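Of the protein chains in this complex, one is absent; all others appear in place.
Lettered A and B in written order, each chain numbered from 1.
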Amino acid sequence: MKYIDEFRDKQIVELLVEKISLIATREMAFMEVCGGHTWAIQKFGIPSLLPKTIKLLSGPGCPVCVTSKSYIDQAVAYSRLPDTIITTFGDLIRVPGSTSSLNVEKSRGADVRIVYSILDALQIARSNPTKKVIFLGIGFETTAPPTAAGIINAAKENLKNFFVFSAHKIMPPAMEALIDEGVTINGYIAPGHVSVITGTSIYEDLPKKFRVGCVISGFEPVDMLQSIYMLAKQIMENRFEVEIQYKRAVTPQGNIKAQEAMREVFALRNDWWRGFGILNNSGLCINEKYADYDAERMIPVEVEETKEEKGCICGEILKGLKNPSQCKLFGKVCTSSNPVGACMVSHEGACNAYFRFSK
Amino acid sequence: MCLSIPGKVISINNDMATVSVGGTEYEASLQLLDDVTTNDYVLIHTGFAIQKISEEEALETLKLFKELGEIENSTEE
Partner (left out) sequence: MMEKNILLGHGSGGKLSNELIKNLFVKHFANPILSQQTDSAILAIDHQNITLTTDSYVVDPIFFPGGNIGKLAVCGTVNDLAVSGATPMYLSASFIIEEGFSISDLEQIVISMASEAKNAGVKIVTGDTKVVNRGQCDKVFINTSGVGVIDQKFLPISTGSRISVGDAVIINGTIADHGMTIMAARNFGSFKTNILSDCACLNHLIKEILTEGCDVKFMRDATRGGIGTVLSELASQNGIGIEIDESKVPVNKAVKGICELLGFDPFYVANEGKVVVVVDSKSAAKAIDIMKKNPLGKDAAIIGEVIDTHQGKAILKTSIGGKRIIDTLAGEQLPRIC
């Protein structure tokens, strides 16, 4: 397939691995903050190819992993309401809340449907005018514009039964918080598809404030290895800047139209991230203009008190402070078929990837 | 948060494009992207085209590797 196969070329991979080994002569730690990168790194077996001097850390780039338990509890509460259809991406359905999950509610008779796109959720709303359709909006700056577009469409059509429960977040506050908290990172493998939307400006502060390299990476093995090479080169040359590896899709200014859609629909708010607590101006909530489509304002519901799991250290794993094997629950109580924390449920959570691919 | 795949635009109908990924076709929304024409390659994420792939940049990146490979080989000789 074009633009996929060429970037999985084994010979190029071998070349890049060699170059990385030659240049990375001292210890360095790079963090990827995109679940898609975590997934790809493990799936292609990249750690097995890198020299021992390079340590790869998995950061909080999985929207499912950083979503608070209370969000799931509220989604569960919505699913129990009469005449209500919950539409969600597959990623969220098995995430455990305090006492239940969407999957469990589905088995108990709740109308929970997995969709590929908010456009499918809109169609469900049109076809079920007597029911309330709530779309669970998770994801970072890649997924927020589609949600915004969906809400704009709902408003154009004057749909009365469509709502979004937003858990959308933006990346930069978390990237800064990680370094503030003392996580040793020499460089960020920055999220390629977030950057397609945002452009490079959101990362400019990082090298300036914290002396970390930042390379915006694509998702194929060649992309990631080239990014690691570019980061290693920055570190060895004592040069810290934002560079684009993923040039075929990322431009410095990003996708202006998508940015405009986000500004049209969303406002920033302080948001709670698993592992970080509250980060200022890190969450996207639906603004006043589109309040009619905000599930939080329009659909009152009683939510149970959130109970946190003892022993689960997802928070520290998300920040790269610990690795999954250091969690008391990992592999014993918390497994991929019986997950306790979000890092294990999510296919790109560090614990899930570790459990499935490294054991 | 980034599962996004390059697909080829087969046809355009108002603000929807039929995009093919290895033979599987999908109707993606062009609401978030301007200036898309048939035969362009676009990244699709959750039903929306979010960016065009620049053929020029892709070739540039791949060319870089080829050159590196050649330099390696000539150094060995």
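The rule is simple: contacts are C-beta pairs under 8 Å (C-beta built on N, C-alpha and C of every residue); 3 or more make two chains touch, one makes a residue touch a chain.
Predicted model, so just to flag it, every value in this text is computed and none were measured.
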Identified contact with the non-displayed chain, of A:10, A:52, A:156 or A:332: A:10
Missing-partner contacts on subunit A, residue numbers: 1, 4, 8-10, 13-14, 35-36, 39, 42-49, 62-64, 89-91, 93-94, 114-117, 120, 138-139, 143, 221, 335-337, 346-348, 355-359
Missing-chain contacts mapped onto subunit B: 1-3, 5, 7, 20-27, 44-47
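Here is the rule we use: only the chains that are shown with their structure count from here on.
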Distance from the mean Cα position of subunit B to that of subunit A, given in whole angstrom: 22
Residue ranges of subunit B in contact with subunit A within the complex: 1-6, 8, 21-22, 29, 31-34, 41, 43, 45-48, 50-51, 53-55, 57-58, 60-62, 65, 68-69, 72
Complex contacts: residues of subunit A adjacent to subunit B: 1-4, 6, 9, 11-12, 15-16, 18-19, 34-37, 61-63, 89, 116-120, 139-140, 142-143, 145-146, 149, 152-153, 191-194, 196-197, 219, 222, 226, 247-250, 255, 257-258, 261
